[in-house]
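A single protein chain has been removed from this complex, and every other one stays in its place.
By letter and in written order, the chains are A and B; residue numbering begins at 1 in each of them.
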Amino acid sequence: MQSFTYIRPSTPAEAIAAMAGGGPGTRFLAGGTTLYDLMKLGVEGPLRVIDITRLDALARFDTSGPHELVFGALARMSDVAADRRLKEDYPALSEAMWKAASQQLRNMARVGGNLLQRTRCAYFRGGAPFACNKREPGSGCAARDGMDRGNALLGASDACAAVYPGDWAVALVAFDAVVDTLSPRGERSIPLAELHREPGSTPEVETTLAPDELIVRIRVPRSGAGRGSTYHKIRDRESYAFALTSAAVAVRLSAGVVAEARVALGGVATRPWRSPEAENVLLGQPLTEDVAQSAGQAAFAAASPGVHNAFKVELGAQTITDALMIARQRAEQP
Amino acid sequence: MSHPDIPRVDAREKVRGATQYTADHALPGLAHGMLAVATIGRGRILSLDTDAARRVPGVRMVLTHLDTVGLQSAGFLLGGGYGFQSLQPLLGAAIAYRGQPIALVVADTLEAAREAAALVRATYEQDAISVTLDAPGAEILAQADSPLPKPAFADRVAGDADGALSAAATRVDATFQGPPQHQNPMELLATVAEWSRGELTIRESTQNAEALRHGLAKVFGLAPDRIRVLSPTAGGGFGQRNSLQAHTALVALAARELGRPVKLVVPRAQIFNNASFRPASRHTVRLGADASGRMVAAVHEIDHQTSRHDLFPLSYADLTARLYGIANFRGRERLVRNDIQTPGFARAPFEHIAACAFETAVDELAYALGRDPVAFRVANDAATDPLTGRPFSSRHVVACLERGAERFGWERRTQAPGSMRLADGTLVGWGVALGAYKAATAPAIAMLRVTDAGEIFVSVGGHEMGQGIRTAIASTVAVDLGVPAEAVNILVGNTGSVPQHLTAGSWGAATALPAVHKAALNMLRELERLAGNGPANRTFQQILRDAGRSHVDVEARHHAPGQPDAIFDRVAQGLPAAAGPAYPDFVSMSFCAQFVEVRIEPRTRRIRVPRVVSVVDCGRVVSPRTARSQVLGGVVWGIGAALREVSEVDPRYGGFVNADLAEYVIPVNADIGTIEAEFIDEPDPLINSMGVKGLGEVVMVGVAPAIVNAIHHATGRRLRHLPVRVEDVL
Partner (left out) sequence: MQDKTSRPSPLRGAQSKQETAGEPNTGGGLLAAHLLTRRQFTAGSIAVASGLSALGSACTGCDTPARSADTSVRLHVNGTRAEVDIDLRSSLLDVLREQLQLTGAKKGCDHGQCGACTVHLDGRRVASCLTPAVQADGREITTIEGLSPEGGPLHPMQQAFIDQDALQCGYCTPGQIMAAVACVREGNAGSAEQIREYMSGNLCRCGAYAGILAAIQQAAPEIGGT
């Protein structure tokens, strides 16, 4: 790891100022479970690190508001996962948290950093000798003709098909979450659906945030489909693993048919992936297993699999189907 | 003599975090090492640029192949030497595999060493590589035609398998692919090397302290008695620590040149690409049964990977020939040379995957014959060893099957695949498979001392790596001398006392315990002699004092049946000297029967293993508590090997791609359901005075095929590779 300068502000304004004065190569450090990990691997090499974990004002969250749930960017994953109200009102948001990583990591990681975690593509993390456009723009993509079992079927480009590995952002995108940021230019709000970019020809650019932009909070508008939701995650082992496929779904049923449908996919796309195709299949239909199956299939209609990941078309569709069956049960409970 | 259920004797230290593993040693002036490794799959170094590395503050040394003049390789463990492979990195510019070290950086701090190692730059001339069994350029060599010693590595043949097969009424012909897998003991490979007055002390968790000592003696041209290796406790071994590692001599060299102790902890990713692993293998199994349903012929052909620089021998058919009483058997084993580090032993190295290939085929044959898989196995048990015609020293296969079937509730199983589906559509499958493993024995010397202060010291050849050898030794001495187990001080893994033969192949207990037992009996005799006609009812301390002795020492030696006494010379030279399973008058093996329930989700097809029953015939159980833990651990290994673990290879790059513990998926707590362990606990009457056969590996054998068979029972699909993952059953 190369040496760096360390700055520890205690207010968001100080953090922004430190960033503005830092120049390129300056990074925010939250829990460090992505950034410090990649620094150890030599994949990231910031020259200046701004430790934002003591911005206590951003560590709070409130799931009781009448219009929206608000999560300070520095709330810990473990605390959010354990929130009783969230478990009851938005099980998908809670499950996406506790099914991620391990309790140790969730105690460290913060919800803002969580959104910005980077791909687990082994060629990206492995460093030399692997070609990787995301790590070294223009070097090629080793995954393309290699071990692409973990790679994306949706949103990929010729340059990169790395999966967005996170869970929570998938659940958030299903609920139309918004991210508030602070920068020297002031505050702005970005719909979560617009936070992550597809790789296109610049896979090294992963988000629409400016380098000096600090995420301060995440807001989730209340939804009638919250209780009828789940985050269903299929992995190579029962726990402590990233998703092979996952689905965040939420439904509101009215008069026996689906009145509101939210479907998002994880483990299969280059960014948190909302599937209007699946939602359209569901809307206005009774939520039978057949309808759920059709929704699952629809979500993958545009999938373009590689060599080792073609099974995720079927697995992903079944994951959605299962998730919808769980959601229906919850939605039907009085 | 029944053995009490005593707690693990080193558990108290372990739960307090007080046990010292290699990297836990702090020495004054300690410097930290870090390796830089080759990024090409094969070729040679054209130039090395270490300037940037040397400029990092705190860096004291960058060792490269230009600094190793006069050193020589310690040789390959299975080629008369001491190393996991014959290739000692940094002795030349040639690169044989990706991940081969090209430099060792030593610095005052770990951070500096790490930073500097990342700055070492090399240019290479690259050659084409072949890193998989079927890659172009992979050379195939029949083991029978290889220079490997015979008859140890001759093809296993009994009767006329091909003839009997063509005459058989019912046949199956199946292939099976075994993936490369890594042992991944939790403790990282590490070494602390320290010189004083021309003498070298190595602290390294190993299964083979003597090989480290003699191997390093060879590397440095030193007398072995100037080297001491200390490995009191290893954080797991599983075969990966069975010999001199690629880095050890380099750390010792750096320590000598710097005049400071040096510690190297090898990062997990480097271990994947620069230490032994379970090689990929492919199997063809052909079985034939006569009209009565008796298996009459079996052919088992195996290819497995080895490196270009070593021949890692195969020994798969040695197991499968003995699983059943099949009169006509032919094994054929071939080596496939790839551009990889030399693969090696990983828990149940051959047996696990051999049994997987064979036992899934046996299941298929049982189905072809419409027979219940347990009944079919019982009916085909062996009376004598098919390969040698000798009797088995003990063989409780049928008892394992019958007890297991009863405990598992096998009679409630319905035979048809898919027939045990639950109401919610969950597929249920029940599978069974046999496991077996050679009951090998190595020579051991045990020293026992009692003192007039009441202390008891035992020193014996053996290594503690979690299997519980200390506890078994303590239990043996405790029972023999009538003392509490906690009173026994045990010295193992230390070349400063008695020779430390390799502890592997499940021979640890059968090697150390009979020697310890004999020493204990010698001690009792000696004390009796000292007691003479003096007053009765004295403690041994009083006897010693009355006799004017501060202590009494006794020694005992034990070797395998049929071995000459000269075998101890090999042990003293740090060379492998184990024998078995075929002894002059009998064949000795441990056996087990594994019963597994799998549940497969109706839609997403996740495979779960809620329940395993494992019944084991390992001879006498000397330490019930640690033995049970061994069974549970072996089953967890079987579940991991069957459903999770594969070391991914990218044929363009060589090496392994998923070289960390997130991508190389081993089971976690949530993967494990109930595991019931049961022991036959019948002492083997012939193998040794304690009646113990091996345990640590047999417990893994059979788990994976039982799972694969259960998946067939659940789904009707015959799967012919590991690991079986969700994509295989969708």
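Heads up, the rule we're going with is that a contact is a pair of C-beta atoms (placed from the backbone, for glycine too) under 8 Å apart; a residue touches a chain by one contact, two chains touch by 3 or more.
This is a predicted model, so every value here is computed, not measured.
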Absent-chain contact - pick from B:Ala138, B:Val172, B:Leu188 or B:Ile473: B:Leu188
Chain not shown: contacting residue from B:Leu77, B:Ala161, B:Leu212 or B:Leu230: B:Leu230
Which residue of B:Asn494, B:Asn522 or B:Gln573 touches the chain not shown here: B:Asn494
Residues of subunit B in contact with the chain not shown: 4, 7-8, 10-21, 23-24, 26-32, 57-58, 60, 108-112, 115, 184-188, 194-197, 201, 228, 230, 232-236, 238, 258-261, 265, 267-268, 447, 449, 451, 453-457, 459, 465-468, 478-484, 486-489, 491, 494, 496-497, 520-521, 524, 527-528, 531, 536-543, 551, 553, 625-626, 628-630, 632-637, 660-662, 666-672, 674-675
Touching residues (missing chain, whole complex) on subunit A: 1, 3-4, 6, 29, 32-33, 36-37, 39-41, 51, 53, 78, 82, 98, 101-105, 107-108, 238-240
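Here is the rule we use: only the chains that are shown with their structure count from here on.
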Of subunit B, residues touching subunit A in the complex: 39-40, 98, 111, 114-115, 118, 269, 601, 603-606, 608, 644, 648, 650, 652-653, 657-660, 662-663, 665, 667-671, 725-727, 730
Subunit A to subunit B touching residues, read off their complex: 1-3, 42, 120, 122-123, 125-126, 128-130, 142, 145-147, 234, 236-242, 244-245, 311, 314-315, 318-319, 321-322
